[in-house]
Each structure stands twice: as structure tokens, then as C-alpha cells.
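We show some of the complex, not the whole, and keep each chain where it was.
As written, the chains take the letters A and B, and residue 1 is the first residue of each chain.
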Amino acid sequence: MKIGFIGLGHMGAGMVANLLRAGHDVTVYNRTRARAEPLASKGATIASDISEACRGDAVFTMLANDDAVRRVVFGDKGVLASLSPGAVHISSSTISIALAEDLERAHGNAGQLYISAPVFGRPDVAAAGNLFVVAAGPGAAIGKVSELLDAIGQRTFVVSETPKSANLIKLSGNFLIASVFETLGEAMALVDKAGIDRHGYLEILTSTLFGAPVYKTYGGLVADRKFEPAGFAAPLGHKDIRLVLAAADSLDVPMPVAGLLHDRFLALGAAGGNHLDWSAVGALPARDAGTFVFPQAVSKGVGKP
Amino acid sequence: MKIGFIGLGHMGAGMVANLLRAGHDVTVYNRTRARAEPLASKGATIASDISEACRGDAVFTMLANDDAVRRVVFGDKGVLASLSPGAVHISSSTISIALAEDLERAHGNAGQLYISAPVFGRPDVAAAGNLFVVAAGPGAAIGKVSELLDAIGQRTFVVSETPKSANLIKLSGNFLIASVFETLGEAMALVDKAGIDRHGYLEILTSTLFGAPVYKTYGGLVADRKFEPAGFAAPLGHKDIRLVLAAADSLDVPMPVAGLLHDRFLALGAAGGNHLDWSAVGALPARDAGTFVFPQAVSKGVGKP
């Protein structure tokens, strides 16, 4: 299938590699061209502007945030202006519900198809083609591109005819991951202050009721208090919590733990921790318990007592 | 080994059955004798008072709360007065840190041994001998009774020389379980109000990052909104959150999610839900979102507007 792919960050590069491996003809575009070049050697065509990446039957966008997606889609010679009627825009970025609604409407008006297909998994998982894909949109559109979704992930969940549903599932999933930082952070602050080894504690949890990747992977980070280098930087996690809160606001759904997480990310930023992995919010309960300080908070001599 | 077992509730009965199956000579005691009788047919001796259950090398207590344990241990002709020097009291009840300290001290003064060995698992797991046992206490004491612990569980985690450490791990584990009710309840209230099927949503979660028993078992209850009959009644869960908060208070560890859960259990009680399973706190976010009411709250016509 002839397709385009816009956005070659850590996630996008891995996804393209798997699309190429599955035999698709992929034209790639990235604002910083240098990130596209390694993919040329794997068979990708490098587009010199967005419109060139929109000449196939489908185009993926995998970008950092709403603003980037808006620029790429609604901008001059953007996706909306360039995509052929009947072609499919597959949006895999983690975006707001409001933007997903705008995209659905705009592409519909232009006679194009639109689906939301955000993914679960870190860059190494994307590189291995083992992402989980959550797809929503008109059945016909999903049907057209299902082989593409299969190429990037180990499993595709088709959840709804309404694209934004997939985005809400992705956002709420990130909320649940961040919730584990908080709750595990509280429990570890408690047992740690009582003299119990954090790693031994985590091993008991993950050997019993909590034997899921979210506890194993992230629990280890919280237990280690090792938040650098960031796999997923705190401001990105914070952005997703804001998007969850925005969705909750528009639907009249009070979410106290989401509110708490928002405050945690603010406190992390105020403590100078925006370069850290988002799991660093799991260290704030220990900070409040007086058993941990963020190194930079000390060295910077924050505060005017 | 000749041992005693005090407390034959849903958990205790299954544990005794496995101790008998492993060939131990078990004398059982329960305040309501009727609960002891089915075990006689499996080979247990029925004690007519607590002291008769304390004549062996070890005695288990598996009781509902601190008060029950205090009565059984410190009462007239209780465990403390009856156990032989060098014999081991194995406390498997979910009790407070403060009581664990008292038990350690009292048994030490009496020349007896004491370990805390709370367990993770529901009654069916206890019956199958598949509990997880978290044990703490002097190495010599644990060594003496390790075959007993092996008989009741699939795995024993020895965590510390200090008995109360095991209790804190158990309590904090229950806090983490209850946290999942809250966070999953918030996420489900959100996606449900957006028109996404709760069960389909849960399937995505548990197929990906959240594939742990705690999400599968309890997530199903929250998705079903089926909280009767109670596997573990809300007031028991609330009691454990109170014990977590008490431990956190004594150690100066702020735990905002534990505080939130405490409020949730109070609200559940105020809504007439104390007969429900503790996972019913996971329905309160939907209550606050206006998409769920507890049936009894309506029928009782609560409120004086």
C-alpha cells in the first residue's frame, strides 16, 4: 500500500520501520529532515514537504501534541489540503478529545476518511512492532487500513465508530499509569520509612496481585528513584493528565486522583524536575515524608525562607 | 507437628484443611463451635476453649480485627497465658502495627516466640492452599514453622526480623488494591459517560499494561457494578485503610490517596452501602458523575432537601 508517515520521533521511526518491513511503500516527512534519513536506507521515500507525504491511500501522523497536529493538518499545504478524497488520515498521536472532534469533522467535510489510532508502548516496543493499537472510526476506514495497523502492533482493538473514543481510552490509560506512580509512591514512602526494603516490597507485590507490566516496569523506577534519562518526560505526562482533566471537565466527571496528579506534576516542575521521567511524581510522597529530596532542589538552593 | 488454630472464618477453615492435608495434628478453636465441626471430619481435634488450642508447638490466630485478637491473646486463659515457652504464635490476621508491637513484646516477655504472617488471597485461594504468605519475625521462629507456612500457601516471603513489617506490607497491599477501585472507577466513569463500553475498556487494559489479577478480578466487579454478595465487606476494607492511615500518622507519611479512600468508604457507608463488597467504592466516581446511584440510596429516600 502506498502511504505517508508524518512525525519521526522515537515512536514514529519504529513504526515506519515495521510498515516498510511489511512491504508498504512509505513516504516519510519530518520537520527536521535529518531524522528521516536513516529510514531512507530501509526503503522509505523522503518527502520535502507535508503534501508529498499525503499522495497515497493513507497517511499516519505521530506528533508530540495538539499544536503540532493542528499545524501539520490545518496548515498551508497541510494534510487536510493535500489528502485525496477517500484516503485515510490515521492519527496515532496522543491528542485531545476536542482536536479529534475537529479532525473528524474537517476530514468528513473534505470527503476524506479519518480514524484515531493511538498506541500503547514505549519506543523499544514500537521498534519491535509490538505496540497495542486502539482504533476508532468508521468501519470502512478501519477496514481499509487494518493491515497497516497490524503491521505496527501486536494487536488492534477496534473500539468505536467515533474516533475520539480511541483518544479517550489512550488518555485514560495514561492516567491509570500515572496513578500507579502516585499510589505505589505512597505505599513505598510508608514501608520505606518503616525500614522495609523497597525492592523486596515491590517483588512481593509483582509476584502476587500486582503482576502487571505497569507495576513491574514503573514500580522499578519508583523503587530505584532513578528518573534519568527520561523515557517519557514529565511535561509530556503532565500534558496527558491535562487532557484527561479537560475531557472530564467537558463531561462533568469529577476525578480527584487526576486532580492530585496534576498538582504532583506542578510540584515536580516547581522542584526543578521537568527533565525527569514522568514516574518521578512517584517520589513526591517520599519528599513529603521527609525521606527524599530531588537533587537539583538542594543544589539550586531554592527558596527564600 | 502438633499445632493449634484459632479463628475458623472463611479464610481460617481453608487454611486448616491444608494443614491437615499436610499431615499436621491440628486442634481448632472457634467462638461459635459449629464452624469447627466440619473440620473434625477431616481430622481436626475440636478444642473447648482457647487454652486447649495452645498446647502444641505453634498456634495460628486468624481473626477479624484487633479487638478479637486482643481478646483471644490477652484474655483470661488466652494464648499468652497458655502457650508453652518456646512455642510460636503465628498471627495471620490483618492487624494494626501497634498491636503487632504489643504481641511481639508480650510474647517475648513470656519466653514465647511470635511472628506475623498475614496472607494475600481470597477464601477460594485459601481453600486451594495457594495463598501468598508474608512472614516476619526472628529467624529461629520462622524456621520452626516454615513447613506450616508452606502448607497454607504457594509461596512464603520472609521480609524482616521485625514482625510488624509483615503487617505493614499486608496493610499497604490492601491500600493498593483499594486504590485500584478508585482510579479504575474514575477512568471508567469517564469513558462510560463518553459512551464507551466498560467491559470492552477493561479488556483493553488487562490485555496490555494492566494484566494483573488486581485489575482482572476487581476491575470486573467495578465494570459490572455488582457488589453483592460481598467477598470482603466494605467495613473490613475501611478498617484496613484506617490502619494504613494510623501507620502513616505514626511515621509522618502523608498519603493523600489513602485519605481519599477513607472518605470514599465514609460516603459509601452514608449511602447505605456497608453490606456491599469493598470494591463498591469504585462506583462512587460514577455516582459523582451522575451516572450511577446506589439502589438503596433511592429506595430509602435519604435526604432532607
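Quick note on the criterion: contacts are C-beta pairs under 8 Å (C-beta built on N, C-alpha and C of every residue); 3 or more make two chains touch, one makes a residue touch a chain.
Here the structure is a predicted model, which means the values were calculated and not measured.
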Query raised in the report: So 2 chains are in place, but how many copies does the full assembly in this file really have?
Result: 4
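Throughout what follows, only the chains that are shown with their structure count from here on.
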Query raised in the report: How far, in degrees, do you have to turn chain A to put its CA atoms on top of chain B, rounded to the nearest 5?
Result: 180
Report task. Round to the nearest whole Å and give the separation of the Cα centres of chain A and chain B. Result -> 37
**Report entry** Of chain B, residues touching chain A in the complex
**Finding:** 97, 120, 132, 134, 155, 157, 159-160, 162, 164-165, 168-169, 172-173, 175-177, 179-180, 182-184, 186-187, 189-191, 193-196, 200-201, 203-205, 207-215, 244, 247-248, 251-258, 260, 285, 288-290
